[in-house]
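Let me give you the structure first, and then I'll get to my questions.
Note that one protein chain is taken out, while the other chains of the complex remain in position.
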Amino acid sequence: MDFARGESDEIIAETIGRFAADELRPRLREFEAARTVGESVRERFAALGFEALDIAEEAGGAGLGLLARVRTNRLLAEADAGAALALDRFAPAIYVIEAFGGVEPLKSLGMNLGQSDLRFALVTDPGAGDVAGVRVAGHVAWIPAAPADVLVGLGPQGAWVLKDGFAFEPVRGAALHAAGASAVRFDGTPILAWHDPMRAARALARIRIYYASLIWGVLSDAAGFSRSYALDRVAFGKPIAHHQALAFLIVDMYVAVARLGLLIEDAAMAIDAGEGRAVGAAAAAFVDAIEASRFVGPNGVQILGGHGFMRDFPVEKAMRDCRALGLLAGGCDSAREDAGAGLAATISERIAA
Amino acid sequence: MDFARGESDEIIAETIGRFAADELRPRLREFEAARTVGESVRERFAALGFEALDIAEEAGGAGLGLLARVRTNRLLAEADAGAALALDRFAPAIYVIEAFGGVEPLKSLGMNLGQSDLRFALVTDPGAGDVAGVRVAGHVAWIPAAPADVLVGLGPQGAWVLKDGFAFEPVRGAALHAAGASAVRFDGTPILAWHDPMRAARALARIRIYYASLIWGVLSDAAGFSRSYALDRVAFGKPIAHHQALAFLIVDMYVAVARLGLLIEDAAMAIDAGEGRAVGAAAAAFVDAIEASRFVGPNGVQILGGHGFMRDFPVEKAMRDCRALGLLAGGCDSAREDAGAGLAATISERIAA
Amino acid sequence: MNKFSAALNVHIEQVREWGQREVRPAGLEADRNGAPLPPDHPYFAGYVDFRRRHPGPVDDGAVPEGPAVRMAAINEENAYWDRGMGVAAPGPGLPAPIVAAAGTPEQREHFLGPFRGSEIPRWGSFALTEPSGGSDTTAFRTRATRTDRGFLLNGAKCFIGNAARADWVLVQANLDPDKGRSGQRSFFVERGNRGMTGIKVENKMGLRAYESVSFILEDCEVPRDNILGGERPEQTSRSSAYGATMGTLNTTRVGVAASAVGLARSAYDEALNFAKQSGAFRSIRVRDRLEAMHRQLRAAWLMTLRAAWKADSRIPNIVDASMAKVFAAETAQDLASAGMEIVGLEAGAGHHLVEKLFRDAKALNIVEGTGQIQRIIMARHLVGLPR
Partner (left out) sequence: MNKFSAALNVHIEQVREWGQREVRPAGLEADRNGAPLPPDHPYFAGYVDFRRRHPGPVDDGAVPEGPAVRMAAINEENAYWDRGMGVAAPGPGLPAPIVAAAGTPEQREHFLGPFRGSEIPRWGSFALTEPSGGSDTTAFRTRATRTDRGFLLNGAKCFIGNAARADWVLVQANLDPDKGRSGQRSFFVERGNRGMTGIKVENKMGLRAYESVSFILEDCEVPRDNILGGERPEQTSRSSAYGATMGTLNTTRVGVAASAVGLARSAYDEALNFAKQSGAFRSIRVRDRLEAMHRQLRAAWLMTLRAAWKADSRIPNIVDASMAKVFAAETAQDLASAGMEIVGLEAGAGHHLVEKLFRDAKALNIVEGTGQIQRIIMARHLVGLPR
C-alpha cells in the first residue's frame, strides 16, 4: 500500500503550501492584471529549491519524480494555477526534451538548464516528427505563457526544439493570466528533432498529468472555498451548507476532487515506475480532470450565488482556469482516444494486484 | 402553439388510462409470470377500437398519427410496457410495411390487417435491402415478442417481409415479459422486399419513437410511484420526500421525464407533418429516452430502498423494462449516429420558428 | 410543433436584424472594455430610435400569440445577440410592471411617463438584493423609517442592474420589521439623492455590458409621495388581480428562461460553425457532443414555450416556469462550456465569442432565483416540501 507519504513529502508540502498561501494567494488578482507574477516572486520561489523538482538528477533536477510534482502543482494551483505555470520556467516542455534524451544535446548546444533566465514553452504540432534540419512551420492560437527562449513542439510522431524562428504575440487569454497569454507562430529549423512515437506518447503522458494536477488544485480550492463560504453564509435561519441538498452537492464535489486526485497520483506513480499502463492511465486522468471541471467549476460559483459571479471572489477564476487548462495538451478527445486504446489489454487484469 | 390537446385526445387518454389502470396494472406480475396478457385482455383492448390508432386510414387504421400513438403508448406503459407491446399485434413492424407502401401488396397476398389473429414481429437485419426473391438469413438474440405470423426485417438499406422460413425460440428475457421473449432465426425467401434507404430511415424513425414513448411511460410511472412512496414513507420524523436532497432528486426525475416527453411529442409531430428534421429528431428522442432511463430507472428503485429491490413493488420492473427497451431499434449508438448526421443543416436554423 | 405566426416572425426578424448589426458588436465592445458602455454612447440613442420605429409585438393586435409567448420569442432572439445588452437596454425595465400594477396614478405618470415616447435614453432600476441575502428575503436588513417629510432609508443593496445610470431606483425596504416580510415596501430613490452613497459598479466575470451596482443607503431621505402605492395602498382591483395571478402564473422566470435559451443557441451555433469550418465535425466525438447540445437546447426551448403558453392560457404554470428557468439556465452553462471544448485553443485565446458566452452564461442560474430556489419551488408543488 503506497498511500502513506514520507517525511520528505511532508516537508515539501509544508514549504510549498506556505509559499502558496503567503506569496501567491493574496496577490491573485494583481498577477492576473499584470499578466505575470513578477521577477521577485519568481526568485523567491527558485530560492526554495523546488524548481526542477521532478527533472532527472543527471539533467540537473532533484529527481523526485512526477508524483512529487503533481502534489506540488496541486498546492500551487490551489492558490493560483496561472502563477504555478509562471513559476515553472521549464513548463512541461522539458518533459519532451527529457523523454527524447535531449538534455545532453541541449548542453552541447550551449544551453544550461541552471541558467535562471532561460525559459521554455511548449506547443502542440501535429506534424512534429521529422528529423533535424527540416523546417517546421505553424501557428498555435493560445498558450498560457509569456515569450520564451526555447520553443518545443510535440506531436504524435515526434518532437522538435527551436531556438529561433518563432514569435510570441500577446492575446487576451481566457484564463491563467498570471502565466501570460500568447499566440505562437513558428517557422524555423529545429536545433533538435526526433521521430519516435513511443517517446512522444511518454512525453505526452507526463504533460497530461502535469496539467491534470493543476486542474486538481484549482478544483480542490473551488470545492474548499465554496464549502467554507457555505458554512459562513446564513439563509433561512441556518448556514446554507446545512440545507441538505447543498450539503449533498458539497459532498459530491468533494468526492469528484478525491476521485481525480487518486487517479492522478496513480498515473504519476505508474509513470515514475515505468509501468506499461502509464500512458493510458495518464490520458484517463486528464479526461477525468476535464469531466470533474465541468461539475466542480460551475458549482463552485453557484454556491456563492451572485457573489460567485463577481471578481471579488476566486471561484469565477477557478471556473475559467480549469476550463482553460483542459484545452491544453491536445485537449479532451485525443486523451480519450489514447485512454481507450490501452484498454484492449486490460481484460481480466487484476485491477489493483 | 400546439401544446393544447383536443377533445378527441382527451377521450382517448381517458379510455386508455382507465383500461391501463383497471386491466393491466393490477395484473402486472401475473402477466410477467405467464409471459402473455392472455386472449381475453387482448380482446377487450381490441374492442376499445384503438388497436390500429396511428395506421393510415387507407391501410385500415384510424389514421390518428404518431402523436396519438405516443400518448397512448405512454399511458399503457405507465401500467406495464410489456403488456403494451403484447396488445399491439402490429408491433412497430407495420411502420416498415407502411413506409414502403406495402399494405396493398399485403392484401394482394391475402393478408388482411383486420384479421385479429394475424401477428407481426420486427427484427433488425443489417443486410436487409435486396430485392424480393433473394433469400435472407440471420439470427436475432432477443425480441420482446411471442411467435408471430409475419416477420419483418429492417436494415439501413431496406426491408423485407417473411411469411415462412423463420422460427421463434423462447428465451428467458431480461424484461418486458408480458410481451413474451424470443430469439428469432430466419432463413427464407421474402414475399416482399425493398431497397430504399430513405424509406428505411423513415420507418426507423417511427419505430424509435414508438419504443421511446414506451420508455417515457415506464419512467413516468417510476418517477410517479417513487414520489408517492416518498410522501408515505416516514423517516427521521417526516416523509422522506421532505428531506431536501430527496426532494431535489424527485424534482430532477420529474424534469427528466418532462424533457423526454417534450422531445418525443415534438419528434412525433415532425414525423406526422413530414418535416425534414423528423428522422434526426426521432433518433435524438430515442437517445434521450435511454439517457433518462439511466437516471430515472435506478433512482426509482433507490427511493424505495430495500423495498425497491423486491418484486412486491413495480420499480424494479421499471428499471429492467426501460433498460431493455433501449436495446431495441438498433440501440443507442446507431440512434446517436443518425441524430448527429442531421445536425449539419441546423446552423442558424431558428430553433423553434 | 410550436411554429410562430407570420406576424410574430416579422417582429423577430426586426430584432434579429438589429441584433446582428448593433447589439452583438456593442456587447463585444463592452466586454472588451470590461465596463458597460456609457449612457451617452450612440448605441443607446440608436436603441431608443429602433424601439420607436419597432415597438415590438407587445401591444400588436395582429400577433395571435399571447403576451408570454411573444415575450419569450423576443427575449430569446435578443439574448442570442447579447444577453448583457438586453439588460442594459434603456427603459423602466424590471420595475415597470410593478409600478404599473401597484403605483398610484400620480406615480405612474411621474415615474413611467417620461419613458413614453422619450427620444433620449433613460433607465429605471429595481433594488431588492442585499449583500446579506440573495434568495432569503427575510434576511433583508434595509429599513425605512417615517419622518415629518417622508421616509429615511438605511441599508445596503447589491447586484442592482443599471442603478448608477437610472433616473430612479425602486428600493425595497422594511417599514415595519415587526411584521416580517409583509412589512416590506418599495420607495423611489431619485437620481442625485445624496443619501445613496458608495455607488460601485461591480467587476463581474461576464455580462459586463450592464451595470451591476452596489450602494449604501445612509439616512437616505425620500419624500412621502415616493412610497410605491402611497402610504396606505388601496387594494386596487388591478393590483389584487396581479397578486392573484402571480400565485399560479409566472412569466418573469419564463422570460429569463427564454434569454438563457437564446444564449445557449448562440453557443451552439458558434460551436457547430467552428466544427464545420475546422473539419472537426467529421469527428464522431465532436458530432455526438453537438447532438447532445442540440437536444438539450431543443428541450429547453420547448419547456420555455410550454410554460409561456400555459401562462397565456391561464393554466397554472408555477412548476413549468421554474423547470424552464433552471433547465434553460443549466443548458446555457452546459452548452457554453461544451462550446469552449469544441472551439479549443481559439477559445482559450479569449477572442472567440464562445469564450464570452461561457463567462456570461453562469449568471442565468443565479438571477431571478437560483437553481436551488427553483427546485425548492418545484418541490413545494410536487411533494409539498414545507417552507
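Letters A, B and C mark the chains in the order given here, with residues in each chain numbered from 1 onward.
Heads up, the rule we're going with is that a residue touches a chain if its C-beta (ideal position, glycine included) is under 8 Å from a C-beta of that chain, and two chains touch if they have at least 3 such contacts.
These figures come from a predicted structure and were not determined experimentally.
Peer 1: Where does the absent chain make contact, in terms of the chains shown?
Peer 2: A, B, C
Peer 1: Consider the whole complex, including the chain that is not shown, and state which of A:A34, A:A47, A:V131 or A:V255 touches that chain.
Peer 2: From the options A:A34, A:A47, A:V131 or A:V255, the contact with the absent chain belongs to A:V255.
Peer 1: With respect to the chain omitted from the figure, which of B:R27, B:R42, B:R277 or B:R323 is a touching residue?
Peer 2: Residue touching the absent chain, from the options given: B:R323.
Peer 1: Using the touch definition from the top, which of C:R24, C:R285 or C:R380 touches the missing chain?
Peer 2: C:R285
Peer 1: For review purposes, identify every residue of subunit B that touches the missing chain, sorted by number.
Peer 2: Its contact residues with the unshown chain are 140-144, 171-175, 181, 183, 234-236, 243, 245-246, 290, 294, 298, 301-302, 305-306, 308-312, 316, 319-320, 323-324, 326-328, 331-333, 336.
Peer 1: Over the whole complex, note the residues of subunit A touching the chain we left out.
Peer 2: Where subunit A meets the chain not shown: residues 1-4, 227, 230-231, 239, 241-242, 244, 247-248, 250-252, 254-255, 258-259, 262-263, 265-266, 269-270, 281, 284, 287-288, 336-337, 339-341, 343-344, 346-348, 350-353.
Peer 1: Just the residue numbers, please: which parts of subunit C touch the chain that's not shown?
Peer 2: 284-285, 288
The criterion applied here is as follows: only the chains that are shown with their structure count from here on.
Peer 1: Using each chain's Cα centroid, which is most distant from the centroid of subunit B?
Peer 2: It is A whose centre lies farthest from that of subunit B.
Peer 1: Can you work out the whole-Å distance between the CA centroids of subunit A and subunit B?
Peer 2: Whole-Å distance between the two chain centres: 48.
Peer 1: Could you give the separation in Å between the centres of subunit B and subunit C, each centre being the mean of its C-alpha atoms?
Peer 2: About 41 Å separates the centre of subunit B from that of subunit C.
Peer 1: Considering subunit B alone, which of its residues make contact with at least two other chains?
Peer 2: 244, 247-248
Peer 1: Could you list the positions in subunit C whose residues touch two or more of the other chains?
Peer 2: 375
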